[in-house]
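Note that one protein chain is taken out, while the other chains of the complex remain in position.
Letters are used for the chains, namely A and B, taken in the order the chains are written, and counting of residues starts over at 1 for each.
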Amino acid sequence: MNDVVLKVRDLNKSFDGVPAIQDISFDLFRAETLGIVGESGSGKTTLARCILRAIEPDSGHVEFLSDDGKVDLLKLRHKAMLPLRREMQMVFQDPYASLNPRMTVREIIEEPLVIHGVKSKAKRLERIREILDLVQLDHDSLYRFPHAFSGGQRQRIGIARALILRPKMVVCDETVSALDVSVQAQIINLLEDLQRELHLTYMFVAHDLAVVRHICDRVLVMHRGKVVESGTIDQVFDHPQQNYTKLLLSAIPSPDPDVRLNPLDRRTLGL
Amino acid sequence: MSDVAQATIAPESPAQQALLTPSQLAWKRFKRHRLALISGLFLVILYLITGFAEFFAPYEKTTRNIKAIYAPPMSIDFFDTEGNFQFRPFTYGYTLTIDEVTWARKYIEDPKQKFDFYFFSRGESYEFWNLFKADFHFFVVKDEDGRLGYFHLLGTDQLGRDVLSRVLYGGRVSLSIGLIGIGLTLFLGVLLGGFAGYIGGFVDRVVQRIIEVIQSLPTLPLWMSLTAALPAHWSSIRVYFGVTLILSFFGWTALARQVRGRFLALRDEDFIVAARLIGGGNTRVIFKHMMPNFMSHTITTATLAVPGMILGETALSFLGIGLRPPIVSWGVLMKEAQNYQVIVMTPWILFPGLFVVLAVMAYNLLGDGLRDAADPHNIGGLK
Partner (left out) sequence: MTDNVLEIRDLGVEFKTDTGTTNALRGVNFDVPRGKVTAIVGESGSGKSVTANCIMRLIQRPGRITSGSILFNPTSTESFDIVALPDKDSLIYELRGGLISMVFQEPMTALSPVHKVGDQVSEAILCHRNVSKAEAWEEAAEMLNHVGIEDVSRRINMYPFEFSGGMRQRVVIATALVCHPEVLICDEPTTALDVTIQAEILTLIKRLQTELNNSILFITHDIGVVAQISDYVVVMYQGRVLEIGSTHQVLKDPKHPYTQGLLAAIPGIAPPDQRLSTISDVVGDIDITTAYPLTTLSDGRKVSLPQEALRKFSIRRTSETL
């Protein structure tokens, strides 16, 4: 459990001089789910993308425990990142925007294998069928295009693409936020099942605190580009230390009509 | 409101719809545009007819009929003067009378000269695409003795040349300038716009500035000076390509801007980021993921730009600085109609103008249909 998969230190990124994330440091342990919560503009998505180098951070260290030992991702050239890509993947928020509308499901799921040199066509197809079973998609969906699927099914396709290379770490960027409640429950269950089966480590970026509480082991609370509080789920949700965390938690509308919404006041907290 | 869209497409998307490829879906959307479909068909026919102008035109573009100078359009008849029906269509030749007071020419149908139509027959000989000699025509008219008569559906000009034949030969030049020009435009636009959008930074800024400079130049005077600079001794084919080049030199900027915009927008799309994150290199990302997703868009824009090319050629030739006789183009033909007498006395000389209008309109309607078809978000029947 105490294997550190990812060690992030002093990560910074600013856009046109405006800092998006500032001095972010945290550890990600093997097989855990780390939640990153915050409101819009808190920098949580920027953080996720900087770690995977979808965005180039300005400074800091991201140490990743790959199969060949520890590497600092930010020191690698883009070409050298290629073998590491199979160990870290991302699942996106919008199931409509994250799949190329002009590729069939098979092409979408197969592409990572093609890029990472699985030459045999039969072998690729075998892997594809395997992953389809894992994410519970019908095999006859292979030759259809993304537009033929519902939001939940598309999200399954996105998960299949991320998992086909059998990564160690998966970044879920608001993966369930765009889904209806019933579909959301299915995808959350799927993510949890996959984690257990494949020993995945999740970095779970979300704004929905109830989802985070359900799925995560530990959580980082971000506010204006900084981590304001971190800890286990129980620590943070039951005994928040920072004013911002308290404000955030007090704003969640409870599904129990007897628990009245009584949000703290932003100003009295000095935020 | 998103609920409405959801409700219309989500619940029971029929199974057959689910199996369609994006291009089949686009074709489905395109078919909804009746006008665009008709326009597309019209353009295909127009290109075929002008492409095989030697076959479809009754005469060569320079053939003169001295019996019919400035003759008005002739009619196709099935009933003769006595009212007898004849299955084979025919036409009456003209006799010329001159008004003794005004000296105006007047053509009167002469029942004695009766020409019958024969389809797919031998007529005037021509050199097909300068490749081989032939004399096979879509139709010819012959009198009772089997001698060739004459028929001018759209009348004749001041030298007795058949307007229809000249319109068809002219269309070949004008329409192909549009197509070749747009090909060049597309090439320049996609190349430069793509570079600017994908590489960004310095390259982007340079291309942007070039585009701005070109776009801020007054088009017409520059066209005029450039075409006027084409050497007078150039052969007609060189002038033709020269004019095409000049037209596309100004046309590519708008397209490049668009391609650049699409590239920039696509670069941040989730599925492009996803392709990068699975390790896709530049070539794969550009050709496999970006190109297919903006080409339909670009082709639409290109289609909408063809009329500009056609009109550009027409305008230049009309002003006498584009193509010049002996090349025949719609613009050249309209220059010949540049005369107020024409409008009053011989309005049929203006027929080339009608063809320009029809072709341009067809392109615009076709482009509209393509634009809707290329939009992948346009799924339901929400018109």
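The working rule: contacts are C-beta pairs under 8 Å (C-beta built on N, C-alpha and C of every residue); 3 or more make two chains touch, one makes a residue touch a chain.
Worth saying up front: this structure is predicted, and the values here are computed from it rather than measured.
*Asks:* Determine which one of B:28, B:106, B:209 or B:238 touches the chain that has been left out.
*Replies:* B:28
*Asks:* May I ask which residue of A:6, A:209 or A:227 touches the chain that does not appear here?
*Replies:* A:209
*Asks:* Can you name the residues of chain A that touch the chain not displayed here?
*Replies:* 39-40, 180-182, 184-186, 188-189, 192, 207-211, 213-215, 233, 247-248, 250-261, 263, 266
To be clear about the criterion, only the chains that are shown with their structure count from here on.
*Asks:* Just curious, how far off is chain B from chain A if you go by their C-alpha centres, in Å?
*Replies:* 53
*Asks:* Please name which positions on chain A make contact with chain B in the complex.
*Replies:* 49, 52, 54, 81-82, 85-86, 89-90, 92-94, 97-103, 111-112, 115-116, 144-145, 147-148, 150, 158, 161, 165
*Asks:* Within their complex, state which residues of chain B touch chain A.
*Replies:* 10, 13, 17-22, 25, 269-271, 273-280, 284, 288-289, 292-293, 376, 379
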